[in-house]
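One chain of protein is taken out of this complex; the other chains stay put.
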Amino acid sequence: MKIEKLPRSKVSSLDRILGVPFKVLDDGFVRVIDYMGSDESIVQAARVSYGKGTKKVNEDRGLIRYLMRHHHSTPFEMCEIKLHVRVPMDCWRQWIRHRTANVNEYSTRYSIAIDAAQKTSPAEWRKQAAGNRQGSEDVVDEEVGAVLTQKESDFQKAARDLYEDRLSVGIAREQARKDLPLSTYTEAYWKIDLHNLLHFLALRMEAHAQFEIRSYANIIGHEIVKKWCPLTWEGFLDYRMNAMTLSAIEAEIIAKITAGETKKAYNIAMQLGLISKENPEKKNRERDELTKKILRFNLPVPW
Amino acid sequence: MKIEKLPRSKVSSLDRILGVPFKVLDDGFVRVIDYMGSDESIVQAARVSYGKGTKKVNEDRGLIRYLMRHHHSTPFEMCEIKLHVRVPMDCWRQWIRHRTANVNEYSTRYSIAIDAAQKTSPAEWRKQAAGNRQGSEDVVDEEVGAVLTQKESDFQKAARDLYEDRLSVGIAREQARKDLPLSTYTEAYWKIDLHNLLHFLALRMEAHAQFEIRSYANIIGHEIVKKWCPLTWEGFLDYRMNAMTLSAIEAEIIAKITAGETKKAYNIAMQLGLISKENPEKKNRERDELTKKILRFNLPVPW
Amino acid sequence: MKIEKLPRSKVSSLDRILGVPFKVLDDGFVRVIDYMGSDESIVQAARVSYGKGTKKVNEDRGLIRYLMRHHHSTPFEMCEIKLHVRVPMDCWRQWIRHRTANVNEYSTRYSIAIDAAQKTSPAEWRKQAAGNRQGSEDVVDEEVGAVLTQKESDFQKAARDLYEDRLSVGIAREQARKDLPLSTYTEAYWKIDLHNLLHFLALRMEAHAQFEIRSYANIIGHEIVKKWCPLTWEGFLDYRMNAMTLSAIEAEIIAKITAGETKKAYNIAMQLGLISKENPEKKNRERDELTKKILRFNLPVPW
Partner (left out) sequence: MKIEKLPRSKVSSLDRILGVPFKVLDDGFVRVIDYMGSDESIVQAARVSYGKGTKKVNEDRGLIRYLMRHHHSTPFEMCEIKLHVRVPMDCWRQWIRHRTANVNEYSTRYSIAIDAAQKTSPAEWRKQAAGNRQGSEDVVDEEVGAVLTQKESDFQKAARDLYEDRLSVGIAREQARKDLPLSTYTEAYWKIDLHNLLHFLALRMEAHAQFEIRSYANIIGHEIVKKWCPLTWEGFLDYRMNAMTLSAIEAEIIAKITAGETKKAYNIAMQLGLISKENPEKKNRERDELTKKILRFNLPVPW
């Protein structure tokens, strides 16, 4: 392997936005503090494994797509990014569940809590989803929303007053904070490698992720990662984000449909529990998911 | 290495409390759901490394203490415990920062939030510490406390009403929860290996940890780990929890004091920044910490 | 949530094989030392998230499949297993790359190296794969194999002699071992949670994994995990091991084929780089992979 003095890897399109906040929600943001590596350093790391030197850009793209397609994740771990984020605590509770990251959060033991809470405008109050116990859909009427927004505003003010009252009589910050609402903003430095960041984005840009964290994930993906590692981003969209997975069962049913054996396809679905024997009309979530895939392929749905 | 059919490792004193909740705070608890291993399996794992068979209990104790003293952590990772905990969200925010654990938390997207918030009684309102920006000390007068408790109670009721109002007009649970106070209880299954649990306990049983999480840590240590792995627990108290660390500087200063060279000790302290040259009376936190150690050794304090 | 004294979770079919070695390769093995949890504890952990109690077995299966299908990995992390393995060091080098596990390995600093090296019989010498730079295929003639086996046997004996010579003149074990061949067996305790174990198995049971580690992975999967958590194992085979992933590009091409637009499918493939414009006959690995998927669905291949 050739050894030489190296210039530091840099990505001009990312350097241009270092420190610049992308606004998210009513008062949140994401901004890049620092980064390590680029598409080229992914290739460089992969080529250490292969014992090879540098090649043409065209071949870099092919290699990155190959790595992505075959789940060779270690070269993507060679890139690292550090973000400064401002997020409601409720959203942060979900965020922090991704353990493979380094975190320094604003301390409300040490300092007075940030005086900002996420506000919901009259048009943004979402209804409980009918078909999905953990989601939301549509919004309530703006009239209803306006009442909710007013009540929220009053409540958040009362919560802050309570907090400041406690501080004013000398209560410790660590205890005074105990009734702050989850909507209170917090800030953190969050540092993660590209492989784990893509995993975070795959879960949090997904349609069923909660709106708030999805808003952050979309900004991180489309405004930051796309500028940082464009070839990786393209591969990620193709092979992960927009990929379709067929279970062994689903692949078998589709193979029967394409072979024209619709009846067999139906029987397999029944046999494997996608259609209830007692009540074939009974809703089945796995079957509904498969139906969408069959329709994407313009194939006849056997049920 | 001798190979044989094995009975499953079990610890009777822990089996007796499986599932039994230890009460913490006003409405929290910790209970053991399951565990893997024991003091003996730590020894067994260490002896795989050493290529040796089983020995006498007496030698087990010596080996465990040796491992603890020399930071050989991998044998302790061979034990695992699963707890079910009920904790205020504010406390859980600290807890979850320990990343090397497996977690399943109660979901307030999927289910209605637990209808309980941590209440502070009139005698429990702590004052901001004077000497430590992130701590508390003493409590405020009970009269003041009584007012705070009443206001808290009213506020927590108002918060719950707001939450239920939102649900009643059809707002999605994931959004309705956004203004719940941090005092709201959550529950989780928390699974961790013994090495990482001891690290958690060392940080959270420590005097400067916040009272709430310290309460949980003390129960986990003194009521659970002590029953589970008594030899390890004893070693942990000796070599970690109650150990004293002297920095290179501190060791050098103490060596001067014990050699009777108090003046030299003073000079070193000044030279290394523990005593201000301009203002020797100026408070210095590192020097205060050292003073306590010197006094523990009945030695003369040079400043 | 109902709280009660718990019996310890156990799995009889796994208890029956505790400690019993499954032979792998010529002199290796895998045996279960201990475990925590079962299919039921996965369900139990998921239901903490959902705030629900226990249900019928039938519903357990549905829930486990749902978790698997939607990549809800945390409930699977609630199960843990500890194995004792005996593996050639060459294979262990690959094994240990999976970082999310606890390990205690036999120490050749502390003890004399295990006197066993993996031997290859005349019929087992594999040829370098033609189409895959990192694989093997077929075997060489047994005559050639017999020569290789004899040379290997002589070499391994010479290596051991060299090692023992060094020890006999007083060289430290930590240095004497430096020229042991990678075929030398090592032993270790290896402890991992079920989610990460399934990830290990997905990568190492796969057809392109090296034969040696694949042999261990197959034993762990089919002989151990299947007995331990049968519902999870079934779901893993359906949704992971035997699932088919279509990239966004592949799904689009297949959708064109099923719509009868074969020419468009061809053009998309060319546009996206699966077919070379200059030389359409040129081999392309991504296209070859897609061809197999198209054939599985009995569809016409557009190229």
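We just call them A, B and C in the order they show up, numbering each chain from 1.
To be clear about the criterion, contacts are C-beta pairs under 8 Å (C-beta built on N, C-alpha and C of every residue); 3 or more make two chains touch, one makes a residue touch a chain.
If you're wondering where the values come from, they're calculated on a predicted model, not measured in any experiment.
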Legend entry - Residue of A:Tyr35, A:Trp95, A:Tyr216 or A:Phe297 in touch with the missing chain, whole complex considered: A:Tyr35
Inset, instruction - Looking beyond the chains shown, say which of C:Glu59, C:Asp115, C:Asp165 or C:Asp288 touches the absent one. - result: C:Asp165
Inset, instruction - Write down which of A:Glu80, A:Asp165 or A:Glu289 is the residue touching the left-out chain. - result: A:Glu80
Inset, instruction - Out of C:Leu6, C:Val20 or C:Leu148, point to the residue that touches the absent chain in the complete complex. - result: C:Leu148
Legend entry - Residues of chain A (touch criterion as defined above) contacting the omitted chain: 1, 3-10, 15, 18-21, 29, 31, 33-37, 41, 44-46, 48-52, 74-75, 77-78, 80, 82, 84, 102-107, 110-112, 187-189, 191, 193
Legend entry - Contact footprint on chain C, counting only the chain that is left out: 88-90, 93, 96-97, 99-100, 103, 107, 109-110, 117-118, 120, 125-129, 133-137, 140, 144, 148, 151-152, 155-156, 158-159, 162, 165-167, 169-175, 177-183, 210
Inset, instruction - Please give every residue of chain B in contact with the chain that is not shown. - result: 50, 62, 65-66, 69, 71, 203, 237-239, 241-249, 251, 254-255, 258-259, 273, 285-286, 289, 296-299
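Throughout what follows, only the chains that are shown with their structure count from here on.
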Inset, instruction - Please flag the chain sitting at the greatest distance from chain B, going by CA centroids. - result: C
Legend entry - Same or different residue numbers at the chain B/chain C copy interface, by half rule: same
Legend entry - Centroid distance [mean C-alpha coordinates] between chain C and chain A, Å: 28
Inset, instruction - Between chain A and chain B, tell me the centre distance in angstrom, where each centre is the average of that chain's C-alpha atoms. - result: 31
Legend entry - Residues of chain A whose C-beta touches two or more other chains: none
